[in-house]
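A single protein chain has been omitted from the complex, and every remaining protein chain is retained in its original position.
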Amino acid sequence: MASKSFYAIISGVGSGTGQSPIYACISAQLELSRSAAIRFAKAYPVVLLARKPESYNSIVDEIREAGGQAFGLTADATDEAAVNAAFETIKKVLPGSKLAAAVYNVNGGFARKPFLELKREELDASLDAAPKGFFTFAQKALPLLLESVPESPHPPSLIITGATASIKGSALFGSFAAGKFALRALGQSLAREFGPKGVHVSHAIIDGGIDTPWGKDFVANNGVEDGKISPDALVKIAETYWHLHTQHRSAFTQEVDIRPYVERF
Amino acid sequence: MASKSFYAIISGVGSGTGQSPIYACISAQLELSRSAAIRFAKAYPVVLLARKPESYNSIVDEIREAGGQAFGLTADATDEAAVNAAFETIKKVLPGSKLAAAVYNVNGGFARKPFLELKREELDASLDAAPKGFFTFAQKALPLLLESVPESPHPPSLIITGATASIKGSALFGSFAAGKFALRALGQSLAREFGPKGVHVSHAIIDGGIDTPWGKDFVANNGVEDGKISPDALVKIAETYWHLHTQHRSAFTQEVDIRPYVERF
Amino acid sequence: MASKSFYAIISGVGSGTGQSPIYACISAQLELSRSAAIRFAKAYPVVLLARKPESYNSIVDEIREAGGQAFGLTADATDEAAVNAAFETIKKVLPGSKLAAAVYNVNGGFARKPFLELKREELDASLDAAPKGFFTFAQKALPLLLESVPESPHPPSLIITGATASIKGSALFGSFAAGKFALRALGQSLAREFGPKGVHVSHAIIDGGIDTPWGKDFVANNGVEDGKISPDALVKIAETYWHLHTQHRSAFTQEVDIRPYVERF
Partner (left out) sequence: MASKSFYAIISGVGSGTGQSPIYACISAQLELSRSAAIRFAKAYPVVLLARKPESYNSIVDEIREAGGQAFGLTADATDEAAVNAAFETIKKVLPGSKLAAAVYNVNGGFARKPFLELKREELDASLDAAPKGFFTFAQKALPLLLESVPESPHPPSLIITGATASIKGSALFGSFAAGKFALRALGQSLAREFGPKGVHVSHAIIDGGIDTPWGKDFVANNGVEDGKISPDALVKIAETYWHLHTQHRSAFTQEVDIRPYVERF
């Protein structure tokens, strides 16, 4: 039974498509938002933030059909005013409800190319989606999470999605790694500042997808039983997000890596 | 309801006492074995390995009183023959039962002293308890875990307890860190070798206790509600061990840090 | 004897003043630019990039008095057009000369404050100075360094100055760490892309100054002989920069930490 007085918010819902490993990775991360939404919706009403309604509509429907509560809000994570407006809207949509968990799962700036061919705008896109977008999101979410500390069923949580590029700057992925490294830095700093206040900030490194053919491997090996793709594979990552949220404050995890068992690392 | 056909084994049960932070840390790790045993006993019969019966007797009683199954076996983790004998005994105690999870939670060699005062035996004690003891344990456990892959309710798991000293060689803790670093190396190597075969090898870094007053802080801040020590604090770490065991093979974690929310890091 | 046909460029010269450790750190980094300039000027004409002429004038004079060649150019590292113009000017000032070494030693965004009091502009300042400013600098410098590969007396080098905040996101230093993490990501990526082409990209982590009283310690302990500050202390860091530049391509270092012997780490 979902608690009506607390809700979760997931930023970064969208539809990713494409053939190359790197697009498969984006797609995987978007699917992760869907999985996280479904998992958290078992306990809380879930607010989905995405740039376009078509990105969240089907998830909202899926959650509602399963008996949960979900709301989609349209906001570009890199647009400060839009994010602020979204948080204002939440107050009206879920009056009196408090924030239990916030997931930042936004990507951008995946230019895979030689450095000398990179445009400054491509670096900007990565920094906008990662540290800057997260900064705006966290400045809205953290005061709400702090308010929830005394009564939240689990320690109020801010969960960030990282990637291999969060800890390794591979050749040709400099701009993407710059954003992901910066995002991890912010996550560490917030964990150290807000942990002692009771808010759990954690960072999940979803391994693969950058310089290994994650996307392809994932489809080919992990979500597969008898040659058919299991739709449940990504849901499993969301279980770890839920576990992070439900960790007791005596046992907070700051960083966790998650990868398919076949992934080389 | 516990599955009768799979069991868990936890090595490193014992009674730690002492006043200094470092002894508090040992004590905490021993308490972790107790907590892990109780948690895994909700699902499986649990075998406890310890040097002395008085180290496991009370835990065995506690689990049995709660309706679970538990068996204590006496074996020094650094004694290869004793460990081998213990695994032989398990076949008789739990005939036909398969290994679902093995937890290595053994410590040794905590000499906190200037390097030039260290005895070679103190380094040996750390290496015996950490890489060598684990080597023996893993060589017995892994073939059993591999056998369990097709039918185990969750991916067969080998979970290693690390510490801050697994990733940082602090002044005066060289011998302890040497053992813990080496243990982590083996864990990484096994994760890479056995993950693709379906066995989940993970390493948990329990932060604190080495160069920070973990023990004291833990008692003073984390297990405390209204000035009284909550006996449930350490149980929370065991929840993450259980989560590691229950991760789907699409989403294995190799390394996780766990610390109280008040811990400085 | 300085080679007239190759030059070095150092970006980030300036005058830092202040009392707090963090300002002492900035000041130290600016002094590092001075030291690096003096060290590289023993071998090459040196171009100094700074926002204001008063930041480089005294260094230019010092180098010239010692018989070296130095040129100051005014350009804000975060201003793409100004940086591009500076590189155009170099062609006129040093016609026919080739780039042997480029040092990026720019800082910005040192706001030490609770996250909820941080302004978005403070994060922007850190990202502008670190990954963005470096991006512009590297896009101008790398084509020149590549050209120098066949004839340069030492492998053409791009050296980046990092800090403790490059690898640890401390509480209250999120915005600064975000920039420094991102800068390190770019450095790693470029090392992997341009190393095999013969350009040596390396990253030096000057430890201290962020969450430890580096500035004070440095003055109090390291640059001191008999209670007087030795002006030569920072010069020693520059020796390691020079060593990085002179490493043979059979033995490139990507990352190095440098700290005073009294620094706790």
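Which chain is which? They are A, B and C, in the order written, and residues in each are numbered from 1.
Here is the rule we use: contacts are C-beta pairs under 8 Å (C-beta built on N, C-alpha and C of every residue); 3 or more make two chains touch, one makes a residue touch a chain.
Not measured: the values here are computed from a predicted model.
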Missing chain -> touching shown chains B, C
Just to verify: which one of B:A138, B:I159, B:I237 or B:I258 makes contact with the chain not shown? B:A138
By the contact definition given up top, give the residues of subunit B that touch the hidden chain. 80, 114-116, 118, 120, 123-124, 127, 131-132, 135-136, 138-139, 142-143, 165, 168-175, 177-190, 192-194
For subunit C, the residues touching the chain missing from this view: 155, 192, 195-196, 198, 200, 218, 222-223, 233-234, 236-237, 239-240, 243, 246-265
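Everything that follows uses one rule, which is that only the chains that are shown with their structure count from here on.
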Any chance you could name the chains that touch subunit A and subunit B both? none
If you average the Cα atoms of each chain, whose average lands nearest the overall Cα average? A
Using mean CA coordinates as chain centres, what's the subunit A-subunit B distance in Å? 31
Distance between subunit A and subunit C based on Cα centroids, please, to the nearest Å. 35
Shared interface positions of subunit A, touching two or more other chains: 192
